[in-house]
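Coming up: subunit A.
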Amino acid sequence: MSELLCTPTPVTTKEGILDLLKDKGGAQYYSQMKEMKVDQEALARDLEQTCKSRTRTWLSICAHCAMCADSCFFYRTNNNDPTQIPSYKIQATLGEMLRRKGKVDAEFMIKCMDAAWGKCTCCNRCSVYCPHGIDTGVMFSYLRGILFKHGFIPWEMKIGSGMHRVYGAQMDVTEEDWVETCEWMVEEQQEEWPDIEIPVEKEHADVMYILNAREVKHYPEDIAQAAILFHVTDTNWTVPREGWENTSLTMFAGDWEGCAQNVKRIYAAIERIKPKVVVGTECGHAHRGTVVEGPYWAGRESGDPPVRFMHYVEWVAEMLRTGKIKIDPAKKLKMPCTLQDSCNYVRSHGLGKATREIMSYIAEDFREMDPKGDHNFCCGGGGGLNGIGLYRKERNVGLKNKLDQIKATGAELVISPCHNCWDAIRDMMEVYEEHNIKWSFLKPLLVDMMIIPDHINHNEV
Partner candidate 1 sequence: MLDFITGPLFIISIAVFVVGLLARAILYVRGLDARLERVAYSYHTERSIPGALASIFKWLIPGGTSGWRAQPVATFLFFLLHFGAVLIPLFLLGHTVLLETYVGISLPSLPGGVADVLSIMALSAIVLFALRRLSSPALRQLNSGQDWLILLLTFLPFATGLMARFDGSAYQTWMIAHVISGELFLILAPFTKLSHIVLFFMSRAQIGMDYAIKRGGATRGGAFPW
Partner candidate 2 sequence: MREKIIRFSTTLPCLLLLFCGLALMPAAATGGELFPVTTPKISKPEMPKVIFPHDKHVDAVEAKNGDCSTCHNMTDAGMSETLKDVTSVAANKQVKYMHAACTDCHVKAGKGPRLVDCRVCHNERTASEFAGKKK
């Protein structure tokens, strides 16, 4: 293969994606990266224009007190390796890049890539433990943006960014695939739920539901479960035909332009459909990318989305609170269970309240992790790390921290309303050969334990 796979240019065509996918594991891609020239002038200009007083002050004011060290699960799981201290990681990369005013080579940029994607999941936990409030996670996210612009990003991130730009979703799911999957799920569920439907592009619906392409491609049961839950709560809902996918591998990749495209696509759907509320599936970074960061990428000065957005856990909490979903007491979770606090909607959006409200309805023996809530640790696989082969080993080491937390609770089930956390937990059980702990999203549990309202037609199958 002689074509140039590794360039600063984003992938914007199907062919581009396929070419990258053909290069197994990115072998060619990474070897080409070593030869890629760094446009030092452009880099200097980028830093000058985009790195302002907040970041520069963070880097210059750091007291080197090492209070961030123990806050980082990478530091803890790597035997307190001093090179894993958040302050060190960012000073040696972005700090150094600024000091040298962009006069760096490919080897340095690759070192930055290794840190930005292999040594940080942008979980922002360090920001909570720094006396100055320095957010190294935010700085690594910024660095990812710089590296994306100059082409030094992991292979899977390049592909993911391309997927969003081409398909409007994180995977190669076309509009046809999407709508057909909805129809297929309705067909499958028709026998049990005669009146179930998945309305597409229904104007003025109360709820517009947006989700993760993975659900369409790999486990459409999730879509069926979502439909069932909307159905039994008499929700006037719909899904968009375009702008139905709210994840953001572009955010993980540092592709801000791609991020803006994603968010605008979803907001455009809101303009067409005019829902009262948008509900997102159980995905952490989707919420962060669409609701927390999204409004800014779409140019909204207030930082607020155009209409109320709810993460799935907010919707479920409301349904339980208002009695629209009633739990059969006999089916409540009896085994000890614990709750994963996903960084992107707990620490970064305060929804730990909603998840705990849910637990109070569905679990009889709920054990909190320590630390919990806004102070909880990253699952170990966030920020795109779960999907990056180059850093699989590093990720597997990092998973140990969360596994220890889970085991310390004595829980047999981990509730994990987030795709990346769910994956990380699945993988840690496999990597560390834990066979007795299960993990689950909310939807399958709710569908199992809910009391079906009398007025809903239901056939036992």
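These made the cut because all candidates are chains of the complex that A comes from, given by their letters.
Just so it is clear, a contact is a pair of C-beta atoms (placed from the backbone, for glycine too) under 8 Å apart; a residue touches a chain by one contact, two chains touch by 3 or more; residues count from 1.
Quick caveat, the model's predicted, so the values are computed rather than measured.
**Q** What candidate from 1 or 2 touches subunit A in the complex under consideration?
**A** In this complex, among candidates 1 or 2, subunit A touches 1.
**Q** Using the touch rule from the top, collect the residues of subunit A that touch candidate 1 in their complex.
**A** 50, 52-54, 56-58, 60-61, 63-67, 69-71, 80, 82-83, 85, 87-88, 91, 124, 127-135, 292-293, 296-297, 301-304, 314, 347-354, 371, 373-375
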